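As you look at this complex, bear in mind that one protein chain is not there, while each of the others sits in place.
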């Protein structure tokens, strides 16, 4: 069945819109040319708008998101610094692992995979321990489909009078669900190109607050590739300390144009609508989510528990080989127990229905007792009324090809 | 909702596979270069394989399919020649119209839109009237989703001892459902690039039998652009009398590679499977098809009658604007009464489920009483067992990205 | 040496700019969609601007330029009509051939290959013979690099009081050198996509005056594919009687944007400048041109005579195989005697210098006594001062990548 595109429902890399693919298909160019800043300076401005950061800056690294995690740490902390982290999924776990390897003194709070950042625990630690230099939060745990309350983290920090920096992994949330770097007092906000920005992997973005920039000046970890210092020297002129990938920069320009043309609030609303349809479908199939309660539901990825006795990895395999659909596998602790539907980026309702239809068949083939079409119907019902409401509000743009 | 690709379910142009789009994205080149035939000669050979024509030739015109209709007529007939045609949909009607405008003496048999070529009537006319020079058949009437029996037309011609040439419109059948130019004794087989060949419009192909080539020599209609004579002078050397679109030729090369890699029998089987799922879905929704009985069901396009009181044009409008789906509108006589789902070319099962899901919502929004998800479920059920059977037979290739 | 792009200096197809290639790389779309006219209507308007036609229309055919030649004739003339034509190169010859085959009564004036439309002869015929229904002129004979005086043809027609229609082949002149359909009283202006429009082949354009549209109503040649009637029914609504190639339409949109952004006068000035440099180079090499005197020099293509004893076909072969350069071969009467450098479309000065450098080496390898670098130096000298003058006038846009 190798016909038609693979239906891509991993939570990143996400589908790159045709317009972005076109924008990226450019000849190479001199990254030191006099007019190069005409391309780059608007990108920095656009990113600040997406991060909702007025007074900070956004750096772009030729790296995966992991690189920006490291940049955030090495530029602002010293070896041995005490930091507060929590772990409830594969990606929050990897960040904890990195912090440890880079020589930080990590207080790691473990939570069930399916919960998010534990505000009460954070509050307690911050109140008790005034040596904490950094507080880490995974905004959207991609492995479990859990969104945490970053504004809440800031609140407990403030209530505890903490002067620590706030580090947020926004890899699978940025440009998809609301994010307010300035308002939430996020000092280091990490994201990557291959999720809400609808680009291939390879470019990471790091939103840095004024306070973090200050911290950078006295931070003593050795660093070079990820050093803020080199960026600061070049970025304001529109250049980079390294050879950037110009196709990625052109792609980003297009991606920002698309995001702003739709409007960030509309982008967030659409992600919520698409996600809610998926969830209605999952519920209608009698399945439960990895996220243990609605407060944690993520609007960018849904991790679905397979029924007892049904191997979630087999669901993925069948989806991929038989129905030409890429679902996200369960990772680490939840391997074999969940499969994931990524629903972020360049998606529409009918694509989400296709995901559900494919998931239903894959589940059935893997031995799950699900009623074919039931999930689709529940989502259809929701989408019809949600789009009806949108239309009444005059917010639904009429579709135009391209 | 201008996100994600438009779900394209018109019966042409069809989706161009990514590989074909890539293949077409080439620099321009000299169409008189010494090595140009390395590109073109295999195309002629490949087309003959698709047309299943051993002893004839296939011409490629820079034109839409309509151009090849005209080429077929003007190269082999004389003004005033009597021809036998039938009309049961917008495209068979247009061919009749062309024949009339080009000065042929047309015997036109009208049938209900939803039926196909009337073999008995053809038999009667051919038996009674020995002056008929051309017999025309629309293999797949795209407007109504009706496939006719071309082998049957040849049979009644032979039984009547007719020496006429057989002209077949295979625009929306070629490379999608079985077609046997040689075996069926088709003298002029017309098709275009934008259907089963999965290319943009702009290239028409005309399969010409040895007998038709002979007829060409004495045919007296004036012609130049579409003349076989110029083609005959250049094609065997790998060149064209006009400047060809080299991107289209590169695209065709890729398209042929894809068709042969899948295997024509497998391509036909897939089209049947996809179509059958769509039909199961339509039936489960309680709707009827424009094709009046199963003998006429087309495996490349299904025309669906909307319930009494439901405007099919409105279904299309809603599908397009609200659900980002392009369905084919009803044309001419069946405008407002049917909408069409094209299911040919680069498609897979989950895409067809998306079409059904979108159609269900569009129908419901337009006022039809349909049970959401019911059509999808019926198709899912069919696809699951059909693919299971395929898998057992070891015929389902494992999906590989790209 | 299969590295780097082939240096394409045939006089069409020309280089497709990267922006146009990007614009063409779109998913397929429904050509009957409600918003399709948003794409197409501006194209009709843009084309009228390029043709400089206020009161007429421009039709677009899915065909090569040859098709538009045929459309011009079959829509406005009757079989047996007397027409005045001239022949002085392969393309003017082919049009004469077509007119004959389509049943016109052709008065054909032959001129040396290297001259253009003979105004005095036209004047004489038009004065003497009042039955002439059509006057044909090849604006730019691509085979010999000769530009004729179309305004002059109109003048002699007017002076002779001729009521004939004026047919102009502007295939290799439109969008490259000045063309004024309205001012020059051109009734049928033929061009194609693969020259000044910088697109692949496959789309022809036909500018039709109000007078020609009127003639169409009473013209009796049979026609269907190329009929104005069907176009007239659809075009004003933004649709086509056939399935158009939407990639070509998107490409045309981009091409028009590029032409208007540069400005048509600037486009013409650039073509003149590039051509003049090539001619200076040719002269510096001691070679002569096929165009017999400066009044005929074409700004889009230069046909260069090889010295006695040097096979021009060999120059092309060497250029292609050894120096990865496509020159235009000499055709028909001048085969082996001339090779051609096309210098139209998306070109700049340094590309033209590359053409000269490659031609010098190819000539030398083929046995010509040329001083390497001499042609390049003469062209450099000219380009330097011409661009200096442009810069002084503030007309040279600063280059920006992409």
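Order of writing sets the chain letters: A, B and C. Residues in each chain are counted from 1.
Going forward, a contact is a pair of C-beta atoms (placed from the backbone, for glycine too) under 8 Å apart; a residue touches a chain by one contact, two chains touch by 3 or more.
Source: prediction; values computed, not measured.
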Touching the absent chain in the whole complex: find that residue among A:62, A:152, A:307 or A:336.
A:62
Of the residues listed, C:182, C:283 or C:346, which one is in contact with the missing chain?
C:346
Of A:194, A:253 or A:362, which one is in contact with the hidden chain?
A:194
Identify the residue among A:89, A:202 or A:277 that touches the chain left out of the display.
A:202
For the chain that got dropped from the picture, name the residues of chain B it touches.
18, 21-23, 25-27, 29-30, 33, 35-36, 38, 250, 398-402
Please give every residue of chain C in contact with the chain that is not shown.
1-7, 15, 17-18, 25, 262, 270, 320-326, 346-351, 353-354, 357-358, 360-361, 364-365, 371-374, 376-378, 380-381, 383-384, 387-388, 391, 396-401
Using the touch rule from the top, list residues of chain A that touch the missing partner.
5-6, 8, 10, 12-16, 21, 24-25, 27-34, 62-67, 69-70, 79, 97-98, 101-103, 192, 194, 200-203, 221-227, 241-248, 317, 320-321, 326, 328-329
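We adopt the following convention: only the chains that are shown with their structure count from here on.
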Which word fits how the chains touch one another: line, ring, star, complete or other?
complete
Self-contact between copies chain A and chain C, residue sets same or different by half
same
If you average the Cα atoms of chain A and of chain B to get two centres, how far apart are those centres in Å?
44
Would you mind pulling out the distance in Å between where the CA atoms of chain A average out and where those of chain C do?
53
So which stretches of chain C touch two or more other chains?
21, 25, 27, 29-30, 33
